[in-house]
Each structure stands twice: as C-alpha cells, then as structure tokens.
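Note sheet for the following structure.
Of the protein chains in this complex, all but one are displayed in their positions.
The block that comes next holds chain A.
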Amino acid sequence: MPARALARRLYQDRWAYLFLLPSLGFFAVFFLVPVAWGAVLSVLDYRPLSSQWVGLDNYRYVLTDWLFWRSLANNLYYAAGVVPLWLGKALFVAAVIFPFRKPLQNLYKTAFYLPHVTSAVIISMIWLWIYNPPFGLLNYLLKTPGFAWLGNTLTAMPALILMQVIMGGGSTIVLISAAMGSIPGDYYEAAEIDGATKVQQFVRITLPLLKPTMLYLLVMGTISSFQVFTNVYLMTRGGPQFSTITIGYLIYETAFTFYEFGTASAMAMVLFAIVFAVALVQFRWLATDVEY
C-alpha cells in the first residue's frame, strides 16, 4: 500500500486507534516490556549491582540441564492430563445443565464457578489435608493409612491433575454454555423433524458448532497448564524426586532462591517459545471457519 494511502487509512480510522490506545498501553507495559526485558536478562549474568554480557551461555546451560528437560516433560504430562479432562468435564456439565431452565442453569453455573474465584492457596491447603498421609481424608476413605499420595513418584502428578480437574473448569463451563446458547434453534428443529436423537444432535450439531470455542479453550487451557505454579509450590515443591517440578516452578526457584536471574530469564524465554509454538500448531490444525 503506498505511503499516502496508508496515511489516509490511518487518518480515517483515527478514532478507533485512539480508543485502542489505553489497552495497547497496558498491553505494552505489562506484557511487551516484561517480555523484552526478559529477553535482555536472558543474555546477561544479571546481578543487582552489576551485570555481564554472557551471550547464549544461559540458553546453552538451560538446554543441557536435565532438570529443565525433566520439568518440561512434567509440564507436558500435566497439560496432557489436565486439558482434555478439564474440557471433557466442562463439556459434559454444560451439556447436562443446558436443557435446564435459566434459574436452575445459573445455579449450577455459579456452583461450578465458585472454585474459580477461590484462592488457589486455600484450595491447595484443603487438598493437602485430603492427601495427607497420616490423617488425610482420602486415606481415611480408602482405608490406606500412611499412603503418601504426594510423596510417591507414581501418584504425585496424577494427584495434582485430579485436584485441578475437580476444582477447575468453572469459567470453561460458562463459556461453553454461552456458545451452546448461541447455536440457532432451527438446526435442532430440523434435526428433530428428520428423526435425529438427542445424542445424534449433540454429536452432529452441537459439537461441530462449538469447535471455535473449544479451540479457544484448548489453547488457553494449554497455556495456563504450562504456567502452573501455585499448586506445585504449595503442595509438592516439585517433589517427590522432581516428579512434579514444572517450568514455572523451576523458573521461580532459579530466580528467587538461587538468584540466577539470567538463567531464569532464559528458561522463561524458552517457555514462551514453546507455548507460542504449541498455540500456533493448535490454531493451524484445529482452526475452522465455522459460521452460523
């Protein structure tokens, strides 16, 4: 586009840009600047009173550190466990409550949304008690006194995933319900006339038309799974034997326990690249041009 035409276009849309400016400002200050600053720190041996250029040394260290790869594998395990179960649960609950009348539907949505607004710290404390070896609720119910759900390498990560799946998904249910509500009723009427059962209607109409919402939730769910921190920090500290250490927790430890701010920034940049790539792949493979 020639420069003059571009300038005219910009001038024509000037009010839109003006209204976008505050959001853009916040986005720049709280996202772009930290990312750029993180990129700068990642090539420095950063100290509070001095810093030294080390080039790609931090990246070299991170990419050859077994603990980083372990935490990446744990993150993948966590995401692979949480995201599908989370979406499945939300879809199931949304499908079950959707035919209800509005007040009852809202009641269920509120009930499922409540854990979403509860502090992750409180939730973690409650689940710590549930999983506690000598006097935990789970061991009491299963009659397995002394079993350390969070102390066993086989059960620690599934225990974290289970907690997240049970407590999470409130906002997902609300979004899926909203998306279900926006599907035109004509489709279902036509299907009923053609003799389709409720299950067939759900599989052939609801699910395909929910695809854009599901794609959004899948991407956001994956990103938040890669950023998991609070549960790990409060419940396992990455243990037992590093079986629940995640990149988010490793970055935190590296920066704030070991004062390796450059290394932590390099880890954060690698995490950024991974999440960005995963989101791109998901959009490319699952994107759809559904319109209704």
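The rule is short, and it goes like this: a residue touches a chain if its C-beta (ideal position, glycine included) is under 8 Å from a C-beta of that chain, and two chains touch if they have at least 3 such contacts; residues count from 1.
As a working rule, contacts and distances are computed from a predicted model.
From the set "Homoserine O-succinyltransferase", "Sulfur carrier protein", "Extracellular solute-binding protein" or "Protein FixB", the protein name that UniProt assigns to the chain left out of the figure is "Extracellular solute-binding protein". Considering A:17, A:31, A:92 or A:258, the position touching the chain not shown turns out to be A:258 (whole complex).
Listed residues A:55, A:134 or A:195: the one in touch with the omitted chain is A:134. Check A:145, A:184 or A:208 against the missing chain and you find that the one touching it is A:145. One chain is missing from the display, and on chain A it is touched by residues 47-50, 61, 131-135, 145-153, 237-242, 252-253, 255-259, 261.
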